[in-house]
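With one protein chain removed, the remaining protein chains of the complex are shown where they sit.
Labels run A and B following the written order; every chain starts at residue 1.
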Amino acid sequence: MTLTAEHGHEEAAGGEPPHGHHQSPAQRHRKEHLALWLFIGGDIVFFALTIFTWFYTRALNTNGMWRGASCTTANPCTDGLGNPLTHEVPTANPWYGVVVAVLIVVAAVLAWSAERSSVQRAGRSSITGASGMALVAVLAAVVVQCIEFGALPFTTVVGTYASTYEFFMGSTLAHALVLSFLALGFLVRSRAGRYDDGQWYQLRLYRIFAVWIAVSVCVLTFVSSVFT
Amino acid sequence: MSSEATVETAQGDGAGGTGEAGAADIPKPFFSRPGGKIFIIWLILTAIGIVLAFVLPKHTFPTMLTKEGSTGVTTVIFFTIMAAPVAALVYGIAAYSLLAWRHRGHPDEPPEDGPPLRGNAPVTIVWLVVTSLLCIVLLVWGLAAMAADNQSPPGALRVDVTGQQWLWTFSYPGTGVSSRSLVLPLNRPVRFDVTSEDVTHGFWSMSLGVQVDANPDVVTTIYATPNKLGTFTVQCSQLCGLYHAFMYAPGSVVTPHQFALWLFGHGATLRAASLDAKVKMATGQGGSG
Partner (left out) sequence: MTTEAAPRLLEDTPLPPKAGGLYRRQNMWVGLVAGIVLAFIGWLISHALLQGSNWGTDMVVTVTMTCWVIGFNAGVGTFNGPFRWLTNDDQTAEDELYAAGVGQGAKRYFKFCTDHKVVGTQYLVLVMVLFAVGGTLAMMIRTQLITPHSSFMTPQLYNTVVTVHGICMIVATIIMVTGPFTNFIMPIMIGAKDMAFPRLNAASFWVVFSAVPCLLAVFFLGGVNAGWTTYAPLSVQDPPAMDTFALTILVFAASVTLAGVNIIVTIVTMRAEGMTMFRLPIFTWGSMLGSALGLYAMPAFIMAMVLMITDRATGTSFYVAAQGGTGWLWENIFWIMGHPEVYVILIPPVAAMLEVVVTFSRKPLFGYVIVIAALVAIDALSILVWAHHMFTTGWAPDLSGPFMLTTELISIPTGLIFLCVIGTLWKGRIWARLPMFFVYLFLWNFIIGGVTGIYLSDVPADGLFHNDMFVTAHFHYTLMGGAMIAATAALCYWFPKMTGKMLNERIGKIAFWIIAISFQVTYLGMFWEGFEGMPRRVAYYDPTFLHANQMATVGAYALIIGWLVLLYDVIHSWRNGTPAPANPWGAKTLEWKVPTPVPLENFLVEPVVTSDPYTYGEPEKEAPEPAAKPAHEPELIPGGGGT
């Protein structure tokens, strides 16, 4: 693959500028930057509703089944499969969530580092290195999240705390998978030298998105650990 | 940057004569101007609207049997009266535009341009103020009606309403009576405590002016005071599955005496000792218990 600038296909087709590429990299960045913030705006709405779900069902505590505080061996409740529930649902181990959040924060920091290296034209290896480590961090977060699913002391059928907690985990996992797709792409593209010559635009977008995911995951971890 | 300069300075909804250049010195009589003619159309349409406001509810609504139901109908009438002049204005100007300003030349060619009226600050402000005032009036009316409807006087008759797929059960706490029809005594405030056994249903009777959802494992409450004798139907208003259309129950508002008879006829067991207490529990009146 020839090394071309981000927008440069000018040599092709007899000098006729390409369809859709009439804009400079700065103009393209402006479009992509706005698009990213609009997506993040939608994700913020989703995130706000996730938090609302936690606090609303917790406050309502319908039938006492947020965590089943009144379920005892003497007076058992029933879980969603009809089995008796003889004790309050235990809380999940918060450290998994903390580790996942830390890993995503690390990934965001590495994304920022990659962007900075590109802006400062610090050389391909520093950009690629940061991108690669970001990918590792995000994949590690995915792995830890999957391990946590297996290590939970409850299943989805025992009340709303369990349901919402697992929903938080699923949301984090989904966002982390999106981040890992992007991280892989940036690793591949930076190795090919796309960001060597000061074309930091897409790395900035990645950094912004990774920071947003990191913030939202930290908040979710905090809420699910403290407000049990 | 395009200008928002107003080319004419009209007031209210009658317009000055910008198009009539030659006669600018002597203002034309009001009813010869567009504003005047529209005013006449507006008057007629408003009158029609007000008549409809009284006639339509009267001939279509079921008979309202409670204070709350009557409030609802009065609200519909009042809101229609408030809306009639607004609707009439829009319809009037739209109709007039087709009568007076319609291009009558060749239909295939665009007409000449009209006057460049980009805006009119006084008209806009008046419109904004009037619509805001209307809005405030409607709001105050609504809040007052809500406050009146939500009163929970002591001594209210309590009825527990339970919905399930696909029938209603009404029980009267303290009497041991449970029934598939809803019988209420005249002139006694009622408090309905509503719940569901399975999915969300809607406890609704238009004649009683009550509607509140029946949700599983929670109790919702609504009040009404029947003030007229008659029959009504309780219908499920929230789609609840296959036989939602069959989920209705008969009801009636009867005299306190008939209510007491009905209670006893349904096996009412009253825990209070004295006859007075029994009468009071059945009718809410009299007795010293």
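What we mean here is this: a contact is a pair of C-beta atoms (placed from the backbone, for glycine too) under 8 Å apart; a residue touches a chain by one contact, two chains touch by 3 or more.
Predicted, not measured: the structure shown is a model, and the values here were computed from it.
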Sole contact to the chain not displayed, among B:65, B:177, B:190 or B:210: B:210
From B:29, B:107, B:155 or B:265, residue that would touch the chain that is not displayed: B:107
Absent-chain contact - pick from B:200, B:227 or B:252: B:200
Interface residues of subunit A (partner: the chain not displayed): 1, 5, 8-10, 12-13, 15-24, 27, 30-31, 34-35, 38-39, 41-43, 45-46, 49-50, 52-53, 56-57, 60-66, 68, 78-81, 155-164, 166-167, 170, 181, 184-185, 188-189, 192, 194
Interface residues of subunit B (partner: the chain not displayed): 1-2, 4, 15, 18-19, 34, 56-57, 60-62, 68-69, 71-73, 75-76, 79-80, 83, 86-87, 89-91, 93-94, 97-98, 101-103, 107, 109-120, 123-124, 127-128, 131-132, 135, 138-139, 141-143, 145-146, 149-150, 194, 198-200, 202, 204, 206-207, 209-213, 215-218, 220-222, 233, 235-246
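Rule of thumb we're sticking to: only the chains that are shown with their structure count from here on.
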Centroid distance [mean C-alpha coordinates] between subunit B and subunit A, Å: 48
Parts of subunit B lying in touch with subunit A, wherever the complex brings them together: 217-218
Contact footprint of subunit B on subunit A as seen in their complex: 62-63
